[in-house]
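Of the protein chains in this complex, one is absent; all others appear in place.
As written, the chains take the letters A, B, C and D, and residue 1 is the first residue of each chain.
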Amino acid sequence: MDIATIVGIISSIGLLVASMTMGVGVEAFLDLPSILIVCGGTACATMISYPLRDCLNSVSVLKHAFVTRPVTVGEIISSFTRFAVRARKEGLISLEPDIRRIREPFLRKAMELAVDGLDPEAITEILETDIAFQESRHRLGADIFQSMGGFAPAFGMIGTLLGLISMLRQLEDPSSIGPAMSLALVTTFYGAILANMVFIPIAGKLKARSRDESKIKELILQGVLSLCRGDNPRVIEQKLFAFLPPSARISAFR
Amino acid sequence: MDIATIVGIISSIGLLVASMTMGVGVEAFLDLPSILIVCGGTACATMISYPLRDCLNSVSVLKHAFVTRPVTVGEIISSFTRFAVRARKEGLISLEPDIRRIREPFLRKAMELAVDGLDPEAITEILETDIAFQESRHRLGADIFQSMGGFAPAFGMIGTLLGLISMLRQLEDPSSIGPAMSLALVTTFYGAILANMVFIPIAGKLKARSRDESKIKELILQGVLSLCRGDNPRVIEQKLFAFLPPSARISAFR
Amino acid sequence: MDIATIVGIISSIGLLVASMTMGVGVEAFLDLPSILIVCGGTACATMISYPLRDCLNSVSVLKHAFVTRPVTVGEIISSFTRFAVRARKEGLISLEPDIRRIREPFLRKAMELAVDGLDPEAITEILETDIAFQESRHRLGADIFQSMGGFAPAFGMIGTLLGLISMLRQLEDPSSIGPAMSLALVTTFYGAILANMVFIPIAGKLKARSRDESKIKELILQGVLSLCRGDNPRVIEQKLFAFLPPSARISAFR
Amino acid sequence: MDIATIVGIISSIGLLVASMTMGVGVEAFLDLPSILIVCGGTACATMISYPLRDCLNSVSVLKHAFVTRPVTVGEIISSFTRFAVRARKEGLISLEPDIRRIREPFLRKAMELAVDGLDPEAITEILETDIAFQESRHRLGADIFQSMGGFAPAFGMIGTLLGLISMLRQLEDPSSIGPAMSLALVTTFYGAILANMVFIPIAGKLKARSRDESKIKELILQGVLSLCRGDNPRVIEQKLFAFLPPSARISAFR
Partner (left out) sequence: MDIATIVGIISSIGLLVASMTMGVGVEAFLDLPSILIVCGGTACATMISYPLRDCLNSVSVLKHAFVTRPVTVGEIISSFTRFAVRARKEGLISLEPDIRRIREPFLRKAMELAVDGLDPEAITEILETDIAFQESRHRLGADIFQSMGGFAPAFGMIGTLLGLISMLRQLEDPSSIGPAMSLALVTTFYGAILANMVFIPIAGKLKARSRDESKIKELILQGVLSLCRGDNPRVIEQKLFAFLPPSARISAFR
């Protein structure tokens, strides 16, 4: 569970409601047609912008903003040092029973290719294509939210222009100017809220997750290649530790 | 047929008309000179910005925003595994009759080069140049729409400035300020609508199509090179599956 | 002659004059000091931004926005297939009399290097440096116009600020506010027009020309290298066709 | 201690307080709800945007904006020339006692790998991964502050919209418009101050530090590789001097 996302969303809603209540009350900011223009416009523009499959994919990618991965980098490195020690003594093939117990799917797939006896070039080619396309799929999800973060303020402005054009047309009654303008600004307000509290932050979290995921997969690729080459377990650990900040490097050999 | 584009366009028009009707009515937003300034200005600026051939090309590329490709990635991968099994038994040359039945033009061309006996380096060179230039042609189409998405709000603002300068010049009658300003804002409104409901989303869809198309062509290139090298059909399938999300990998061998 | 540029410029001027005439008339938009601030400021900022030689170079590059190249890609490809057929029979040296008749300077230079007997590595090095620096020179021209497209609206805003500060200082006579503000906005109007009708579109056209020019030169480089290597004429044609869209590939061998 | 950061922060606060005092006094700019909206909103958006670990990491990276590194490039280069002279005479292994006295952790780690007898390829691989990931960690810290520099003005604008919508709703008393609008603008003011005096400059300093750090680590990598290859000490010095501006190249051999 990604606590930061949850806390961030709940606090920001609380902050917003508190700010509105201190003004003229929440109901001044609720207007159904305004919500329809901003949300509907953003949804339409996004559907025209991206293939339907990618739009649906972005919904499934969205869950990555709320959950964290179960296996940590430290665990993966210590698995590799364990594998390396065993492979040196009993050969790569002896790792087969361990592989079935690996929870991390990419590590399992990489180890399977290695134990199947594919040469390092083929393993590199397969896993690098996999990393590149997984990254492009995740980045696409982030891109869609980023686009929505651009469309929302645009439709907020379109709604405000709509309101202003209507209001200025019938300027006879000056006492109605204030409330009409207030209402016109509500769409701009919605657009800014949606972009800066929802779409842009979500896109940021998805990009961060994708970056972390690619880093872990590159580490796994390096580890498997080192295993295939029969590197010394201490050298493998040194190589994989380079992916970590110095403070997180806790060696299995000391 | 790309349903997302169609649904997006129809819903956004509906949304817009509904919003206008709830205000002072649609006719307050219809003004021929305003339409001329925004659409004409955008068209002129685009014609100065891009060679005539590219402008016309962008119209023909536009259809990619509305149609989807008939052949899926899954079908292409299963063709390759079929080809690989046959080529192992009877040689690459035995694939010749199958090639004529391939619907996908790039796959057909790639297979023809392979069966003609060109060496992998020449095939890679020809197909990579083809992929790069097809991508640059498609991206150019998207770029033109992206530019139009920048010009439209600029000409909207130019139209509004035109209206404001005229209005402020003859400020004698204060009752005419409202309607004059309302009219001046209509061009800004058109510019925002055209950019955010038409040009930018269309550019986005064209970019997405170009990305998908290049991905499929890279997959075909990898597949043909593996065929030429005489790779094991299961290894070819593994290599091509790396282009797909894990959930879409349905092996022909299980 | 690039018809799109000419038509675009004439139509946009017509559009502008028509729009002004429908308002309070063209004379409301003509103000010499405003023209001086926007054009003069943009010119000064550009002179500080770029070396004098580059500013003058941009004027000479400007002509590329109005003319199109006399030799087409199709003609160059058919020249190469003709050369390849002859070179196979009579040797590269037999092409010498043809080279003098080549109109395209880069093709002539490339063929001269090949017939002089330079090795492919030296030819590649010389021609790639040539392509890279010609591209950087052309791109510089486009960059200068792009910068002017950024300076023009900035000086438009500076002029408007100047007018507003003056006007607000002497607010005694309310009837003078309208015309003074109208005049202040004229510089913003000029800045927007210059940027969106002149500088940014011209920069776009120059970039498009530079892109096309580099593509043709890369094709020539590939063709000359294939000639040196003594490739089969049909393979040369296949390689060069990859630079073209499928619809424009008209083979000389069928 | 980075004096520029300290002086910059103190002067900017002084400048701000002086400017406020010359106006209506500091208290007109102090409003607790406004501070809450801008700071709270920025904090929430940042927490949704980045994983909690990265947010906490950015706080620890923040200290790099205030301190400078204890070891200079000149000292590192002179260490390398000293090491090279000794290694030529007595072998790489003779450097072992010196290594323990090295204060710079990356230099110590690099020298340990060299003295342990790893081959240059493995050293390059380990150290380049280390440089790349340290750079990405530091850049992430800068990115977080850059994002906050984007969120702060957005929440400033959201606060102002909130105030304007409330104010326009109850426009009966015209004498209250001024103070209400003044208060509404205070959030925009906070957002601009926070972005331009705190977040964006801090992000800039962190990027500069990360750039310098990577440059020094690349220099150390080059130096260690030259040591392993047994280069002439004068050539090593020449190679490392290329990382310095000409004015800072003070040779140990003259």
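Convention: contacts are C-beta pairs under 8 Å (C-beta built on N, C-alpha and C of every residue); 3 or more make two chains touch, one makes a residue touch a chain.
Model, not experiment: these values are computed from the prediction.
Asker: For the unseen chain, which displayed partners does it touch in the full complex?
Answerer: The chain that is not shown is in contact with C, D.
Asker: Pick from D:43, D:76, D:154 or D:202: which residue touches the chain that isn't shown?
Answerer: Touches the omitted chain: D:202.
Asker: For subunit D, which residues lie in contact with the unshown chain of the complex?
Answerer: 2-5, 7-9, 11-12, 15, 18-20, 22-24, 28-29, 65, 68, 175, 177-179, 181-182, 185-186, 188-189, 192-193, 195-197, 200-202, 204-205, 208-209, 211-212, 215, 222, 235, 238-239, 242-246
Asker: List every residue of subunit C that touches the chain not included in the displayed model.
Answerer: Residues of subunit C in contact with the hidden chain: 33, 36-37, 40-41, 43-52, 54-55, 105, 113, 118, 122, 125-127, 129-130, 133-134, 136-137, 147, 151, 154-155, 157-159, 161-171.
Assume only the chains that are shown with their structure count from here on.
Asker: Under the document's definition of touching, what chains do subunit A and subunit B have as common neighbours?
Answerer: Common contact partners of subunit A and subunit B, which must touch each of the two, are absent.
Asker: Subunit B and subunit C are the same sequence; what rotation (0 to 180°, nearest 5) superposes their CA atoms?
Answerer: 70
Asker: Indicate whether more than half of the residue numbers at the subunit A-subunit D interface occur in both copies; give same if so and different if not.
Answerer: Homomeric contact, different residues on each side for the most part.
Asker: How far is the middle of subunit A from the middle of subunit C, if each middle is the mean of its Cα atoms, in Å?
Answerer: 40
Asker: Between subunit A and subunit D, what is the gap in Å from one C-alpha centre to the other?
Answerer: From the centre of subunit A to the centre of subunit D is 24 Å.
Asker: So which bits of subunit B are touching at least two other chains?
Answerer: In subunit B, no residue touches two or more other chains.
Asker: Is the way these chains touch best called a line, a ring, a star, complete, or other?
Answerer: line
Asker: With touch defined as at the top, which chains are paired up in contact here?
Answerer: Taking the chains two at a time, the touching pairs are A-B, A-D, B-C.
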